[in-house]
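A single protein chain has been omitted from the complex, and every remaining protein chain is retained in its original position.
Note that the chains take the letters A, B and C in the order they are written out, and that residue 1 is the start of every chain.
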Amino acid sequence: MEYFPAPGRNHLFVPGPTNVPEKVIQAFSRGNEDHRSPAFATLSKSVLDGVKDLFKTKTATSFIFPTTGTGAWESALTNTLSPGDKIVSFRLGQFSLLWIDQMQRLKFNVDVVDCEWGAGADLNILNAKLAMDYNHEIKAICIVHNETSTGVTNSIPSIRALLDKHKHPALLLVDGVSSIGAIEFKMDEWGVDVALTGSQKALGLPTGLGIVCAGPKALEAAKTATSPRVFFDWADYLKFYKVGSYWPYTPSSQMLYALRASLDLIFEEGLDNVIKRHARLGEATRLAVAAWGLKLCTKRPEWNSDTVTAVVVPPYLNSLDVVKMAWKKYNLSLGVGLNKVAGKVFRIGHLGFVNELQLLGALSGVEMILKDIGYPVVLGSGVAAAAAHLQKKTPLISSRL
Amino acid sequence: MEYFPAPGRNHLFVPGPTNVPEKVIQAFSRGNEDHRSPAFATLSKSVLDGVKDLFKTKTATSFIFPTTGTGAWESALTNTLSPGDKIVSFRLGQFSLLWIDQMQRLKFNVDVVDCEWGAGADLNILNAKLAMDYNHEIKAICIVHNETSTGVTNSIPSIRALLDKHKHPALLLVDGVSSIGAIEFKMDEWGVDVALTGSQKALGLPTGLGIVCAGPKALEAAKTATSPRVFFDWADYLKFYKVGSYWPYTPSSQMLYALRASLDLIFEEGLDNVIKRHARLGEATRLAVAAWGLKLCTKRPEWNSDTVTAVVVPPYLNSLDVVKMAWKKYNLSLGVGLNKVAGKVFRIGHLGFVNELQLLGALSGVEMILKDIGYPVVLGSGVAAAAAHLQKKTPLISSRL
Amino acid sequence: MEYFPAPGRNHLFVPGPTNVPEKVIQAFSRGNEDHRSPAFATLSKSVLDGVKDLFKTKTATSFIFPTTGTGAWESALTNTLSPGDKIVSFRLGQFSLLWIDQMQRLKFNVDVVDCEWGAGADLNILNAKLAMDYNHEIKAICIVHNETSTGVTNSIPSIRALLDKHKHPALLLVDGVSSIGAIEFKMDEWGVDVALTGSQKALGLPTGLGIVCAGPKALEAAKTATSPRVFFDWADYLKFYKVGSYWPYTPSSQMLYALRASLDLIFEEGLDNVIKRHARLGEATRLAVAAWGLKLCTKRPEWNSDTVTAVVVPPYLNSLDVVKMAWKKYNLSLGVGLNKVAGKVFRIGHLGFVNELQLLGALSGVEMILKDIGYPVVLGSGVAAAAAHLQKKTPLISSRL
Partner (left out) sequence: MEYFPAPGRNHLFVPGPTNVPEKVIQAFSRGNEDHRSPAFATLSKSVLDGVKDLFKTKTATSFIFPTTGTGAWESALTNTLSPGDKIVSFRLGQFSLLWIDQMQRLKFNVDVVDCEWGAGADLNILNAKLAMDYNHEIKAICIVHNETSTGVTNSIPSIRALLDKHKHPALLLVDGVSSIGAIEFKMDEWGVDVALTGSQKALGLPTGLGIVCAGPKALEAAKTATSPRVFFDWADYLKFYKVGSYWPYTPSSQMLYALRASLDLIFEEGLDNVIKRHARLGEATRLAVAAWGLKLCTKRPEWNSDTVTAVVVPPYLNSLDVVKMAWKKYNLSLGVGLNKVAGKVFRIGHLGFVNELQLLGALSGVEMILKDIGYPVVLGSGVAAAAAHLQKKTPLISSRL
């Protein structure tokens, strides 16, 4: 069944869920099976190991919850912290806002650092807070690596540097939902204690897996954290890891086979090549935006995100009209502006299994839409700017040399 | 990729995950899409309405969580109850045990009624407890409708009758994971306040949806329940229902299309015909067990489950050997005995999209296995008994008359 | 398994096989079934009727062979003609050349009209031949409606007009492989006696069906045609049509379900809207080619094809390098130049289930490739020209108004 069908392919450029490769669809197009069989244990171990490679960690323990990014957040928090624990967190977009809302509702004591939407985390404030926290009351720093609503990528190494500078023992919890597997992420090297992502972003899977890696310090914290938890409890998983059956309750076999296929695709391409591809596509998109005479929501280049570009429309336009026209005329799915930037911003997601020509098709769509809704764009201008970059930077496909 | 491949089809007779119909596989074999499009809202409304028909409720509100049955439990409890609230619950098998464990870890005050494994809930004890609860300290009765580990179906109307008799306002929370959509379940008529199921049982879907229906009294209770909750919070969903975008966070589009397909199959067959089919298959299985000279784990016929049959092996055998031989020789997946009945019981699941010949194939497999491991079965005996019943009771397929 | 994998989606712009819609993939992703069941007869009748609507015929009889276009050709010839029969046919590209080769090997007496590659059929020559054929020795006119190798569409009504003018009884056999379902085709109105297509073109199916419609005069001719034939014999099919079991040998159920889905998509969009979409995409492509300063292989606008554009490269370039670079760098599949135009021409297919942004992505790819291989193209120029046309001409998607 299809609701509101349209000719040709849907161009999916929301910043998640992302395009699912055919090999991944094939992998999950299967019936159910007994999740207590030896076959299933083999699969399970394989993907639990594979996601650690994706997070670039050798020391952490991985958990794959049948949930979403929101559930992964909950798992990260409730396993490491106790009600009343002090958290420092940055509110600089819709997803950091939602995570903070979750922290508050779970009864943590959140010291919210509000930053301008479009800016990255204010490290000076963090520096000051850490400097003054003589008693180490701050139990965790929670940060969204890539704020999907504003196209802002925060520097995790800078945060780690501050913690190290102050020899502060706070846990570092990082939401990597729209970064891990697409933007450089080095869990071990950066000293991240808990990192997490969702299946429907860089991994190009259906929604339904919340993937969490917990480093040794986080696992240690989990032993004493008193936040109530059952579904999201790491301890239950660890018990089943020990006996080699892996799952305290039923997992989705389809999703795990899909995850295996997605990891295979990523490591075949090479994780670093995947990251370079995202850098290439991100830069091309930003060049197009500039050629259109539009501004990014992102305030400074250092924060530019290579997975999502938030574009500010002129004040006389409503960004929602861009998104509506995209869907109604070109079968193109773009992201709306959320909350504070609703109506002002539309978003082009360029993460996951997407390549140069897919992006250029979408950018040409945005050009036409801008014209459709009355913005004086020169058709071809953005595509030309993006193509100039891509033509130079795109390498030959390694398997086809 | 296949781990430990075997010729021919896997015979999936664990009591969940169950066989996925080809139409359902087709329905979820698809890429991602923008879950904020009008198309998605139309799909969402359709399945949210559809599951209410499955639960036979017109008054309840439905929630479809990207989670499992364990998460659905957590949602039912945390939305209606506050830490310290008194719950009466029955421990009569592994799944009721796990739910009670969850209740305790979520800090509810559980008055556990331990019953023999194989028996149903002891209604006399419940009667006594309700009679003595002058102050209505009992806030909820939590019961597993069909205890999958022992093949026991509890009578929900009897529990409702007791509550009514005592005019007791306690909420009635029912785990219908291995019953709803397969065994008669009438949420409204039986006065169930919260009912829940998982996608991988009667619905024949992959694991990954926890489906919860909450009646008016439960929704009212949710307004004051203080259990911390975010991912599982009904209130967030209700907010999005109001604006017609339905999802506080990203759902799995694939699973919702699959759910739509599954509901279509069920209602095309007719929910009551589906229930009759399960009754037919359940009875056939029990007749086979009797013909083999084996006993059911279920203590009395009134508790016989039509979705799973737990079979007791003679003391000189280990039931795990039945399950292992099934997998190693016949590509047949059976359920092991859990916890108290480990080694003593194996389980034949017969729920979901399964028909007479699938069951008879599995039963003939069990016969051969019993012989393989040294039990003096007469080959053909169980199949003959089951077939005699099925040949009489199976109606012509209505679409093929 | 994937050979030579590449990141992101393959951009399939060969003039067939074409993009398969997800709904069609879902439709054929299924097991086998008994092709002698009543269900199968229902499906069979449904698609046999459906293809008649596609061909715009009410009077013809449809045949769906498990073969390719080459087999459909053979079926058209051997059922209507006898060895030695005189055929007039036009050789103006690779596919008309191959069909003529087939005619000759099947021992027909072919009066070949050679035309320039890039030109349409020379109607003056046909006129002369018909005028002089007092004895009606010409038994058939065989013409390729759309010559895929040169991007030339012939006017079938003009040929019918000549036949009518001369009151000539010759059969009119039309290869509609790369036209039917994409370019206007009116079997009955145009007096076509046999028309045929393949599944992997406008229908967006896998290769494997040769679809033939035979009008009353052709069916009559079949009664006396002495060409040996068994597999391709209409008579065998007609025998099974009569008894309602439809297939003299086993058909592919998967392909028939896929055909059903494809026809549904086409008629949901509206066949005339499908044709308009192809006109829009064809014109956009030609505008891009002009903007790049390149020439079409097609000699005159009246012959422009809306399903494939053959582009001539400057003499100092090898068109094969365009196709190679497309595959090696951009995961774009273009058509090579064949036979006489090998090395001189590359081809952009734009038929089937393809939309504006898909095409613009491909055109932006061609621009980059031209630059890659040393042609002085202005990046963005072709896309701008195409987009200007598309932005104006593309209607809102009717289901999303």
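Everything that follows uses one rule, which is that contacts are C-beta pairs under 8 Å (C-beta built on N, C-alpha and C of every residue); 3 or more make two chains touch, one makes a residue touch a chain.
Predicted model only: the values in this text are computed from it and were never measured.
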item: Contact list for the unshown chain, restricted to visible chains; value: A, B, C
item: Touching the absent chain when the full complex is considered, from C:Pro38, C:Gly244 or C:Pro395; value: C:Pro38
item: Residue, one of C:Lys86, C:Lys107 or C:Lys299, that touches the chain absent here; value: C:Lys107
item: Touching the absent chain when the full complex is considered, from C:Pro228, C:Pro301 or C:Pro376; value: C:Pro228
item: Chain A, residues in touch with the chain not shown (by the definition above); value: 22, 25-27, 29-31, 38, 400
item: Hidden partner interface residues of chain B, rising order; value: 2, 4-9, 11, 19, 21, 23, 29, 265, 268-269, 273-274, 277, 327-332, 353-362, 364-365, 367-368, 371-372, 378-381, 383-385, 387-388, 390-391, 394-397, 399-401
item: Touch residues of chain C, complete complex, unshown partner; value: 1-4, 10, 12, 14, 16-20, 25, 27-40, 42-43, 66-71, 74, 83, 101-102, 105-107, 198, 200, 204, 206-208, 227-233, 248-255, 257, 260-261, 327, 333, 336
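By definition in this document, only the chains that are shown with their structure count from here on.
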item: Centroid spacing, where centroids are CA-atom means, of chain A and chain B in whole angstrom; value: 34
item: Centroid spacing, where centroids are CA-atom means, of chain B and chain C in whole angstrom; value: 53
item: Of all residues in chain A, the ones touching two or more other chains; value: 2, 4, 19, 29, 327
